[in-house]
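Some chains have been omitted; the remaining ones sit where they do in the full complex.
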Amino acid sequence: MHTSSAMQACIDDCLRCYRICLDMASSHCLELGGEHAKPAHIQLMLACSEVCRSAAHLMLLGTPHHRHLCAECAEICEDCARDCERVGQMEDCVRACRDCAESCRKMAG
Amino acid sequence: MHTSSAMQACIDDCLRCYRICLDMASSHCLELGGEHAKPAHIQLMLACSEVCRSAAHLMLLGTPHHRHLCAECAEICEDCARDCERVGQMEDCVRACRDCAESCRKMAG
C-alpha cells in the first residue's frame, strides 16, 4: 500500500457511503414509496453512490487525478445528505454522506 | 429515452473513450513495455477510463449532477491525450480522448 492513512480513511468513507446509498435506494426507499421513491431522489442516491465508488477507485489507482473527483464527490454527497434530510427516515445515509463529504474535501485540498 | 441527442452523443463518446483506454492500457501498453508500461501512464489510462465510464453512468441516470462530472472528465481526457502523445503509438486513444473532452465540455456548459 502506497497510500497515506488520510487517503485510506477517505477510501473507507467513500466505500461506506457507496454501500449505504445503493442499499437504501434499492430497498428502503423503493419499499417506502411516496417522496422516497420519486425519480429525482432515487437518481440522486444512485448518482452519489456511483461517484463515491469512482472516487475510491481513483485513490486506489494511485493517480494524483483523484483530487478533482474528490472535490466533486464532496459536492454530490452534500446534496444527497440535504435531500435525505428533506424526505426523512434516512439518518444513516445523511451521516455517511456528511462523513464522506468531509473526508473528500480534505483529499481535494 | 429522456436524454437529448447532444447527451446521447456525449454518452457515446464517453463509452468509446472508456473502451479504448481500458483495452489499450491492459494489452497494447503492457505488451510494448518501456514508457508505455510505466505506472504513471497506466494509472492515468485506467483513471481516464473509469471517469469516462462514470460520467456516462450519471448521464444515463438522468440526474443534473452529470454536469460536474463531465467537467472533470474533460480535464482528465485532455491529460490522458497529452500523455499518450508523449509516449507515442497511441493515435486511437489520443483521438478518443480529445473527442470525449470536447463532448464533455459541451455537457458541462
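Side notes on the structure shown:
Chains: A and B, in written order; residue numbering restarts at 1 for each.
We adopt the following convention: contacts are C-beta pairs under 8 Å (C-beta built on N, C-alpha and C of every residue); 3 or more make two chains touch, one makes a residue touch a chain.
Note that the coordinates shown come from a computational prediction; the quantities given were computed from them, not determined experimentally.
Of 4 total copies in the complete assembly of this structure file, 2 are presented in place.
Quick note on the criterion: only the chains that are shown with their structure count from here on.
Each chain gets a centre from the mean of its Cα atoms; for subunit A and subunit B, those two points are 22 Å apart. Touching subunit B in their complex are the following residues of subunit A: 39-40, 43-44, 46-47, 50-51, 53-54, 57-58, 61-63, 65-66, 68-69, 72, 75-76, 79.
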